[in-house]
Each structure stands twice: as structure tokens, then as C-alpha cells.
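What follows is subunit A.
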Amino acid sequence: MTLVAASAADVREAVLSTDGPLLPVAGATKPALSTAQDTAATPLDVSALRGITSYDPAELTFTARAGTPVREAAAALAEHGQYLPFDPPLADAGATLGGAVAAGVSGSGAFRHGGVRDFIIGVRLVDGTGSLIAGGGQVVKNAAGFDLPKLMVGSAGRLGVLTELSFKVFPHPRATTTLSFEPLGRDAALATVARLARGPVALDALDVEPTPDGSRRILARIGGDPAALDARAVRLASYVEAPHERLAPDEETALWRDTGELRWAAPGALVARIPVTAPAIPMLDAFLAAHRAAARWTLGANAVWVAWPAELPPRELGDALAGLGLTAVALTGTGGPLLGARRGGAFAARVRGALDPDGRFAGADLA
Partner candidate 1 sequence: MNDVVAALGGIGLGDRLLTGPAALAAFSSDAQTAFQQRAIAVVVAETVGEVQAAVRVCHAAGVPFVARGSGTSLSGGSLPVEGGVLIALNRMNRVLRVDADTRTAVVEPGVINLDVTRAATPHGLYYAPDPSSQSICTIGGNIAFNSGGAHCLLHGMTSNHVLGVRVVLPDGELAELGGPSAETPGPDWTGLFCGSEGLFGIVVEATLRLMPVPEAVRTSLAVYDSLEAAGDAVAQIVRAGLLPVALEIMDALAIEAAEASVKPGYPPGATALLIVELEGERDVVDADAARLDALLTASGAREFLATEDLDERALIWKGRKAAFSAVGWLAPDYIVQDGVVPRTRLGEALVEIGRMSEESGIRVANVFHAGDGNLHPLILFDSAVPGELERAERLGGDILRLCIALGGSITGEHGVGIEKREYLPLMYAPDDLAAMRRLRDGVDPAGLANPGKMLAPEAA
Partner candidate 2 sequence: MRHALPMAQIGPQAEPMARAIGACVHCGFCLPSCPTYVELGEEMDSPRGRIILMKEALEGTIELEAALPHVDRCLGCLACVSACPSGVQYGELLTPFRAYAEPRRKRGVLERVQRRLVLQTLPYPRRLRLAARAARLARPVARVLPTSLATMLRLLPRELPAAQPLPHIVPAEGERRARVALLAGCAQQVLDPDITAAAIRVLARNGVEVVIPADQGCCGALASHTGAAAQARAHARATMAAFPRDVDAVITTAAGCGSGMQEYGTLLLGEPDHDDAAQFAGGVVDVCAFLAELGLREAPATRAPVTVAYQDACHLAHAQGVHSAPRQLLDAIVGVTLIEVPEAELCCGSAGTYNVEQPEIAAALGRRKAVNLSATGAHVVASGNIGCMTQISTHLSELGHDLPVLHTIQLLDRAYARTM
């Protein structure tokens, strides 16, 4: 049975009146998060909690209900030349703002200015005691009280049900272009990514996609004043020892959209995102290659997207990650929301106990 909430009051009601654990769901684009692994949790559909509640373009902030589709928010922002710099994935598939925050996963575009945690400024949520609580605010800077908005990033619906969110936003780059480089070997690609990330050319995105022969194709996007774009593209190319192609405008738009929609992953695969740093990549990459799991580096080698073949048990991935001291956030498939090592130790357990003392959320699979 699925419960439905159309207001914060409905959410409270659901939390207080349900016996077994609840699990909020809205766009259902990240089933690994919105289905519980070990418990028969009751889904709480919050997609009706929808709509932007305030947006003043001059303020560069907006507030929306948690079930608001990313696409809807992006369209409203675009009217004023603004955007969500953390570039939440699966927007076209119907991802919601609440889901983006709960997943804590950003898109390729987050390379420039930061991820979800860097742009969320306020939350309202219903916690496990059924109280509707607010944290943060609607101004871009706020050091008053505990930073609940950040805690909700990546909380996977297991610490509370988000009802309303406030973000800061930035002006959209006035023009963008993307260079696609001829594939390199793994080590050369890693070294190049490190050089680009430290270099002077400010990149909007820095991804590396696998090619069928096991090489690596670097994709780098720049954005900004159209007048400076050509010169910058030339300069960017000079940092890479591989020939490049500058994508046509519609091509580059399609490339980044498809990347964000995870269209590169085989249908049915378990798609997960693994935060890493470059030194961890060779071992991880070798393991994934051995299992024919496509691995796409993103955020300048600060995260790896993996498409784990549907036929392989997710546990195998989890065990390997744990061995490497890594953790994945699964978006699709089963076995989520987290695979591999757990973080936060006693602190995590105590915080969870404080927000959900009676186990109203399907949080056992979190810590």
C-alpha cells in the first residue's frame, strides 16, 4: 500500500499513524533509494507536495516544495537566466528536488561551483517524532543553529521526510562549449584530469567516459562570456596531449543531457555513484573492468559512476568497495541505498537516534 501526502500536515499524519517504517518517494527515478532493502517499508508518495513557493530572481534564491520536479524548477530559473549549478541527474526522467537532495548526488555540471551540499540553504522536514522542523533559512549565509539542510543531503529519506527546500542559485553561463578528446590510456587520462583540474581554465564539467576498447575519453566543458569562449577553448586544448573535437552546440547539449539521464548505462544495470579521489581510481577501475561494469569518471575524478551488470549480485560490488574503503550510492537496481563502507560511526548512529528514535523510517540500511 502506498500512502499519499499532499501537505506537510499529511506527512506528519503519516509518520505518526504508521506502524512499520515509512519510505518517502516522489519521482521514483532512483528506485534503489526509494525502495527499502531489508524491511517491508510503506512508501509515502510526496509527489503532490509540489510547486515553487517563492522565487525572487534578484535574490538568487528560491524555495520549493520537496516534490517539485527538477525540470519545473529549472524552467522557472531559466526564464531569468539562472540555473541549479549542482546539475541534478535524471531531471528529464522526472527527478524531484527532494529526491536530488535525499540522494545527495550531483551531476557533471557540479564540477564548477559545487554539489547539492553547496547550494542548499534551507529545509523543512518531518522527522521520526512527527514534528515538522525547519533548519537553515532563505538567505545565502546563515550560521544560526545546526546545519540541518546539509544533514539532509544524502539522507535518502531515512532521517526525515523533506517537505520544502530552499536553494541558492547562480546565473547560467551565457554560452557553453565542450571539447571531446581522443581516448587515452587510464593513467594518462588520470594525469591529464589532474592537470586540468589544477589548471587555470575554469571548467564547468570534467568527465571521462570509457570507450569500448578500454581507453578513456576526456570530455571538458567550459561556459561563460561568449566573447571569450573561443580563445578559452584553444587554451584548454593546449593542456591535453590528445587531439580534440569541439562539439557542435546541439551535440554538446545532447551529450550532457544524456550523461545526466544516465543513458550511457545499460538498461537494467545497477547504476551507482562512488565518491573517490584519483589515487583510488586505478584499483577500482581494474575491479570494475574485470566485471565488465562500465565506469565513468566525473567531477574531475572525484566520483565514479558505475553501471553494475544486472546479472551480477550487488553484494559483490559492495564487498569490493568495502575492501577499498569506498562507498557507493545506488540509484537504480537493488542493493542500495549504500554499498560498501559505512561512515560516521557513533556520530551517525546518535544523530539518527535523535531524529528517528522509534525507527519510523527505513533507516537500518543507512549506517
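Selection criteria: all candidates are chains of the complex that A comes from, given by their letters.
By our rule, contacts are C-beta pairs under 8 Å (C-beta built on N, C-alpha and C of every residue); 3 or more make two chains touch, one makes a residue touch a chain; residues count from 1.
What you are looking at is a predicted structure, and each value in this text was computed from that prediction instead of being measured.
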item: Pick from 1 or 2, the complex member that touches subunit A; value: 1
item: In the complex with candidate 1, residue positions of subunit A that touch it; value: 56, 58-61, 81, 104-106, 113-115, 117-118, 127, 129, 131-135, 137-148, 150-156, 158-159, 170-172, 174, 194, 197-202, 224-225, 227-228, 231-232, 235, 273-279, 299, 302-303, 327-329, 337-338, 340, 342-348, 350-351, 353-355, 366-367
